[in-house]
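What you see is the complex with one protein chain gone and the rest in place.
So that you can tell them apart, the chains are marked A and B in the order they are listed, and the count of residues begins at 1 in each.
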Amino acid sequence: MTANQWMQIIAYFVVLLVLAIPLGSYMAKVYENKPFFLSKWFGWLEKLIYRVCGVKAKQEMDWKGYALAMLLFNIVGGLILYAMERLQASLPLNPAGQSAVPPDLAFNTAISFITNTNWQFYGGETTMSYFTQMAGLAVHNFLCAASGMATLMALIRGVIRKETKFLGNFWVDMTRGTLYILLPLSLSFTVILIQQGCPQTFANTATATLVQPTSYDQPVTNAQGAPVTGKDGKPQMTHVTVTEQPISLGPVASQEAIKMLGTNGGGYFNVNSAHPYENPTPFTDFLELLAILLIPAALCFTFGAMVKDSRQGWAILAAMFLLLAPMMYLCGQQEQSGNPLLNKLTVGAHGEALGDGNMEGKETRFGIAGSIIWASVTTAASNGSVNSMHDSFTPLGGLVPMWMIMLGEVSFGGVGSGLYGMLAFVILAVFVAGLMVGRTPEYLGKKIQTYEMKMASIMILIPPLLVLVCTAVAVATGGAGTNNPGAHGFSELLYAFDSQSNNNGSAFAGLSGNTLYDLMGGAAMWFGRFWLAIPVLAMAGSLAQKKVVPESAGTLPTHTVLFVVMLTSTVIIVGALTFFPALALGPIVEHLKMIHP
Amino acid sequence: MTEHVKARKLFEGEITRKAILESFKKLGPLHMIKNPVMFTVYVGSILTTGLWLQALTGKGEAASGFIFAVSLWLWFTVIFANFAEAMAEGRGKAQADTLRKSRQEVKAKKLAKAEKDAKQTEILSGDLRKGDLILVEAGDFIAADGEAVVGIAMVDESAITGESAPVVRESGGDRSAVTGGTRVISDWLIVRVSSNPGESFLDRMISMVEGAKRQKTPNEIALNILLAALTIVFLIVCATLLPFSIYSVVASGAGKAVTVTVLAALFVCLAPTTIGGLLSAIGIAGMDRMIQANVIAMSGRAVEAAGDVDMLLLDKTGTITLGNRQATEFIPASDVDVKELAEAAQLSSLADETPEGRSIVVLAKEKYGLRGQEIHDLKATFVPFTAQTRMSGVDIGKRSIRKGAAESIEAYVKDQGGKYPEDVRRGVDSISRLGGTPLVVAQGKEVLGVIHLKDIVKGGIQERFAELRRMGIKTVMITGDNPLTAAAIAAEAGVDDFLAQATPEAKLKLIREAQAGGRLVAMAGDGTNDAPALAQADVAVAMNTGTQAAKEAGNMVDLDSNPTKLIEVVKIGKQLLMTRGSLTTFSIANDIAKYFAIIPAAFAVTYPELNALNIMRLATPQSAILSAVIFNAVIIVFLVPLALKGVKYRPASASHLLQRNFLVYGVGGLVVPFVGIKIIDLILVGLGLV
Partner (left out) sequence: MLKEIGTQLRLSILFVVVFTVLIGLIYPGISTLIGQTLFPRQAGGSLIEVNGKKVGSEIIGQPFDDAKYFWSRPSATSPYAYNAANSSGSNLGPTNPDFVNTVKGRVDALKKADPDNGAPVPMDLVTTSGSGLDPHISPAAAQYQVSRVAKVRSLSLTKVEELIAQNTDGRWLGFIGDPGVNVLKLNLALDSLK
């Protein structure tokens, strides 16, 4: 990698840290119900929402109550979203006249957006109306992010409270998270994005006259729409000349902002943040990158502040960074070295020149550095937006995003869900480490016993099972829809279910959807989200009831370098042991074949 | 500490032979299913055996020889794990047998009521029931556990404690408990039987060491959950590999799909068989080490809790200090010669058989060369200590020497018209402040001076407390002394805290408060008045010499009746957990190397390129798979000694221990199999087996 690329990476992490620290302590105030400037200005709105909905804000919930509210809310949200997609043709704000979304795709998409996955088996500008995008998809970008943070807060309260069963009020956490964290951040970000060139309009698709008309060959179809074959047995083609360029527009900026901040990743356009309207300049790229990790990183500091030991937050952040940084390097090194099969064609300078390296599927304005930082960061976090096409990465470069997802979305991960996923690994690491020092393991004074192990095991078990089983079903039924032959086709399928089961949403986008994939993926996203969130809440409930063991020299410290190494190794080993065979049959063998053709 | 049950050699011939036999007997499915990890291996063995039989008919998925070899080693994996368990149980049984020898059926004299001349009936010890009264006379074995209700006797308890000196057992008070299997050597006792047959101390002890009644402990259950989760993951990894492989064959257009045999081999290698196979052996061995320390734990749970203890309550007397105070100094009154004081003090103590009295005689002899004289030669009359006078002394002719507590002597002197000097009062105060006991000596109406009696802190105890502090364990000294004295001794011994003027209620309160603060408390006790506190403590070691009530309340009994044993108990508990944790880490870290052996081999025909991952350069795909399976089986046997002995424990802080064990078992576990598999591969090739 070049010096400039290193500088971009370093600048990224430094600025991220500078922003995350204050945001983290601010968020702690929001969830601890302490007063702060925004609550003074918008307290009336918060109270109004409680009154309209009938929320009893003072009434706390035990874990079952919290889980019930969380689940019901998500189910209701999903159903309404499904209905909106199916009915979009008869709803307002549909200037392009999009028709109803087919049932299986609508099912997949509804679950995708309530689970913070934002997996897209569709192209935004060709499928969804402005209304569906804005009042459906974007709303859930906010709400599922707030729901993830609320679940995390219940867990943190379980850790810090003692001998109680109450974990807070789900509706209050949802409202405050949305009103005081997501909305203000999104609104400010929207304004910057518009200034940089993201459209924010309700006007219909614009049409421009091409400077140089272009042409293409189109297969001739008969009245039934079937292709017509010529005398030579080949499909008959007509030459079509195009003189106009239709340009899709819409309320892009407001959706883009929350898509990045809420680790949602569902693009307004098909190509997501590679689209110049979603991500027009290197500056917006840098900001959007920051937005991906901002809240997940800040939540580590929120955690530190709430458990009253900032070192605990730093330790977790350090482990997350250690999981991400080497992978980012591997990705950068592979992509900059380029594709040896192309390098043979006397293409490129084979050095570190600009515009060199593996540029297939990458935008010029982001270059290799902007693309590889994004690819690794968007998959480390469960954002899943892309600014380059992972499918066209070199095999090992493409392994990196796949691998980051396989780690279970715990290196930063989704807003809320990343940290609670990581805490499940912390509990696993604490358990093994605790035994190694000869004591019943404890974390932050709470004893880790059978019940916690059960819940943590479920959390660690579910996502890999979903990935492997869904991929197995897909390949066993023939593995249809792949865009590339051989091992790369296998990678596309593996990536698809990896991404959905772990609620990431990015893709080896060559894979085209079908009813089986829609339904199976929908189920994987659902279980991948809520079969983790419910054990988290159950664990929170159990932890809250425990006493706090006072710290002593015999207590395993969970803020040391050693523990961070132990935690990092636990995450890596679990991921590696689960996915090594699958990776060997996908990207690894493709890489070996590529370098030894 | 008396090494009553000798530490056994690791692999005693007899035990090993029996264990080998036992490991085959344990192959029944009902036994296997108790251990989920090993059960999956068991199923894998049966499956591959079936595949081998199929291959023999010529319709196999691979060469029958290869399938046979894999199948054979899978069976070995199961058997080795059974062997580890059988070894641990065998060692326990061997100890139980030693114990059992001391307990043949004996005849007991059952009494109709608690009087020596009540009607007697002869009855076998096995027929005794709780509440029966028996008479035990000199030369009789005590037929069952119980409590002396009448009489006093010398009892030889060497069968239980290994201590050869007989002990006194008498009705009432704290020395009333007797243990079945011990023998009365003088006088007689009437004993009320306190347990039904099969529930006596020895019975419990035997069943514990045999592992027959072993229940899984909380940490063991939690670990089992983790291991089960990992096993499920690997099961799915291997199961899904079949469709992946079939797809890859189609995609690459080469080779054929991976065989079920290879997948079974891969699964067994990945499943945490090392820890899964050794888990129960580790638990049994933990109990075993307790027994070797002469402590009987009533449950595995108690052993495990011992590792968690973070507060120790220790009785001052006998644990922190030598049992008795000793004279360390003579402080004469202003106009008295120190020799005169020493002589008077010695004379007054000649007939005093208490350890304090003897220490005064010794001090006078050592410091001032005063030879003790025989009380008979002096024609002296000894005045014993009474609760009323609170003095003792001697009358020789006209000399009447008295020694006693300051107030008593003051009253005594003033009664005779003498006066109590100020400097003596000061001396008394300063000794009290230092935590000592002042003993004032007077001759007639003249006060001669003060003897400084001091609690002697046991040698080396300070270091032990420092050690405990490093382990994060808080020590609290319990004493009946006043706070001033207690503070001084506490400071000298280096305990973290003390409870002075301790009453049973105060002890109980202290424990409850500590537990409410999240601490786990261990204590030792022997008296009936200790029982509530023992019952409340998380780890409660009752002294074997203690009362039945104390033993019932505790969850461990120390046969040596040595309260310092608490520290030992904590170590054994920690060692048990550490062994589990370390072997789990080792087991999981092992998997990495196994992947590098098996994955390139499994897909060699589909993707020959994957041979780049064969970083061990194993000879052939078959040898690679076999080597991994063999390593996986053999490592269990290699680790049996570690499981039985426990990992090395040094008192250190948690982070220090983690660092060491993570390096040894984590990093070691990563590296060892690479070497091991390569060596096995070389041997297989060398022997021409592949």
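Assume a contact is a pair of C-beta atoms (placed from the backbone, for glycine too) under 8 Å apart; a residue touches a chain by one contact, two chains touch by 3 or more.
Quantities reported herein were computed from a predicted structural model and do not represent experimental measurements.
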Absent chain's touching partners (shown only) are A
Which of A:14, A:89 or A:210 touches the missing chain? It is A:210
Sole touch to the unshown chain from A:304, A:367, A:384 or A:464: residue A:367
Please identify which residue in A:21, A:80 or A:476 touches the non-displayed chain. A:80
Would you mind spotting which of A:143, A:433 or A:461 touches the chain that isn't drawn? A:143
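Quick note on the criterion: only the chains that are shown with their structure count from here on.
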Rounded to the nearest whole Å, what is the centre-to-centre distance of chain A and chain B, using the mean of the C-alpha atoms as each centre? 51
Can you list the chain B residues touching chain A in their complex? 218-219, 221-223, 225-226, 228-229, 232-234, 236-237, 239-241, 243-248, 251-252, 270, 304, 307-308, 310, 469-474, 516-519, 573-578, 580-582, 584-585, 588-589, 591-592, 595, 599, 603, 607, 609-610, 612-613, 649, 653-655, 657-659, 661-662, 665-666
Would you mind writing out the residues of chain A in touch with chain B in their complex? 428, 431-440, 445, 448-450, 452-454, 457-458, 460-461, 464-465, 468-469, 471-473, 475-476, 479, 485-487, 489-490, 547-550, 552-557, 560, 562-563, 565-566, 569, 573-574, 576-578, 580-582, 584-585, 588-589, 592-593, 596
